[in-house]
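The other protein chains are all here in position, but one chain of the complex has been omitted.
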Amino acid sequence: MNQRCAVVGVGQTNFKKRRDDVSIAGLLREAIDRALEDAEVSIKDIDAVVIGKAPDAFEGIVQPEIFLADALGAVNKPLLRVHTAGSVGGSTFVVGAHHVITGIHDRVLAVAWEKQSEGNAQWGLAGGRSGGIGAGGAFAPWMRAYIEESGAPEYIGWMVAVKDRRNAAKNPYAHLKMPDITLETVKESPMLWDPIRFHESCPSSDGACAVVLTNEEGARRAPRPSAWVHALAVRSELGQFPGRNPVRPQAGVECAHDVYRQAGITDPRAQIDMAELYVPFSWYEPMWLEGHDIAGPGEGWKMVDSGETDIGGAFPVNPSGGVLSTNAIGASGMVRFAEVALQVRGLAGEHQIDGVRTGLAQAYGGAAQYFAMGVMRSEPPE
Amino acid sequence: MSDTAAAAKKEELVMEHLVSLTYKERLTPNLNRFVDQLLDGHLVGHKCPACGRVYLPPKGYCPMCVVATGESDEVEVSDHGIMTGFTIVTPVAYYGQQETQPFVHASVLLNGADTPLGGQDIIGIPHDQLRMGLRVRAVWKPKAERRIEGISNRGWGGLGSVIEAFEATGEPDAGPEEFKEHIF
Partner (left out) sequence: MPVSENDIAIIGFAQTPCVRDADASEVQLLVPTVSEAIAHAGIDRREIGFTCAGSCDYLTGGPFAFVSNLEAAGAWPPISESHVEADGAFAMYEAWMRLLEGDIELALAFGSGKSSPSNPAEVWPQQLDPYYLAPLGVDPISLAGIQARALIDSGKATERDFAEVVARSRRNAKDNPNAQLAGDVDVDALLAEPYVRAPLRKHDVPPISDGAVAVIMARGQRAKDLCSRPVWIRGIDHRIEAHQPGVRDITTSASTTLAARKAGYDGGPIDVVELSSTFSSQEVVLRDALGLSADANINPSGGPLAGNPIMAVGLVRIVEAAARIMNGSADRALAHATGGQLLQQNLVCLLEGE
């Protein structure tokens, strides 16, 4: 008999380029302790730990959760390490939730992290070879294809970059704080991967994000409102094959429709109050709006242009500042789910959107081939 | 929490730990043959016996049908093709990086293949004239200079030690219908 699942605690680190003030264990504990505090439980109340991060090569430690078992409070408990490339923070949330939904465990800690400053992510992304193109280099040709096919004006990417950094200024945990950023700032910034400019790209951050997941019984005892899980799905597709559409990956379309179906959503644009979508490069906002059928083909960029995705708009996207403002790669997917949870719990502070009852979280990874998505609401499912 | 803050005020301890790991993996039998043929100036892929799609370089299986492919499925493809997607990368410094100038990173769909070659350089054309659909042909290194350096099972690194780049042929561009399903 499946259990309902709720987020009753959220913790994030203060994301920065270098967290030289903490070890990896210290970084994780900052997020974990905040999540436990939010839920008003102790590590003893946690039955299992699910942990995710991006490739181990980013820090140079093989399966680091093994040495971190003590710091994670996982001794004598199950510890499972999820690794699904960039989507991992999201899939870690999903796997953590499954532990609760199946009734195997009552209270689960799901945590995702990256301490990129301790290694070299560009080296890692390059497979340790010269001529690395980074993540942006892989995605730039697809963003170019979207721009050409949709006919979107070039400033759309700049608008997304400005919006997200201004949102981040209201988020105490976000890495980049650029409250005075303008379209000109973005337009004048150096080209990194034509057509993507420096300020249209995510930073490299150290940080972690943790959530406490529990069942209805646990939620009832929680001191603050819960974020109820209404839908979860993961989808993967081959990264390269003849006929693939990497601009609008089928796996992303199907993942979205799976969560909409589970959550009883027939009109996502109308029935979802806000979304945290994994947007590491500006153009991915309109691309995911279309890629998850929130906007019709060629209409995603118009939602940006009209201000609909602004924090005060009809369909706010990434009120937290998103991946464009904070990107500890392994953690970013979890942050999307955590931020949606905060929104439906009414606990997002200065970047809280009024009246949020339904939120959509999405993370993607690899060659835009891995997707993890979820819908959370203020009220439990029927 | 206050313990962490107090610790932050203490002296920072940073230790450098440089690790070097060596992996030696032989090229798979199918890539071995591919490389022999490549050194000889031939681009030979595998055609899936089930769906007929041509993979270059060959994987030894068709990932869509999940069936094995082998020597009996070999088919030669042209060294002329279409650039189906590209970006210009501004290199960043990291350990082992040798690039210093912006470089092209393009996908090239060769005539006869169903999968494009990734990570190709396009030369002889100003960067601002690059566009999707550009018709290109391979620029082969002279036979005596061809090496297999950089070719691996993992697909990291292109064929740069044999085909150093592609160049425009001057023919009219291909229309989107010819390449939009093969941009990656």
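Per-chain numbering from 1; labels A and B assigned in written order.
The rule is simple: a residue touches a chain if its C-beta (ideal position, glycine included) is under 8 Å from a C-beta of that chain, and two chains touch if they have at least 3 such contacts.
Being a predicted model, the structure only gives us computed values, none of them experimental.
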Which residue of A:43, A:57, A:183 or A:347 touches the chain not shown here: A:57
Hidden-chain contact residue, picked from the options A:80, A:183 or A:353: A:80
Omitted-chain contact residue, chosen from A:233, A:294 or A:331: A:233
Interface residues of chain B (partner: the chain not displayed): 15, 17, 19, 21-26, 28-29, 59-61, 63-64, 66, 68, 153-156
Missing-partner contacts on chain A, residue numbers: 2, 23-24, 54-58, 60-64, 66-70, 74-85, 91, 94-95, 98-99, 101-104, 124-125, 127-128, 233-239, 241, 249-251, 254-255, 366-367, 369
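We take it that only the chains that are shown with their structure count from here on.
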Inter-centroid spacing, chain B versus chain A (mean Cα positions, whole Å): 29
Contact set on chain A toward chain B in their complex: 20-22, 26, 29-30, 33, 60, 120, 122-123, 126-134, 137, 140-142, 144-145, 148-149, 190-196, 238-247, 367
Sites on chain B touched by chain A in the complex: 1, 4, 7-8, 12, 14, 17, 19, 53, 63-64, 85-92, 94-99, 102-103, 105-107, 114-115, 118-119, 127, 132, 150, 154, 156-157, 176, 180-184
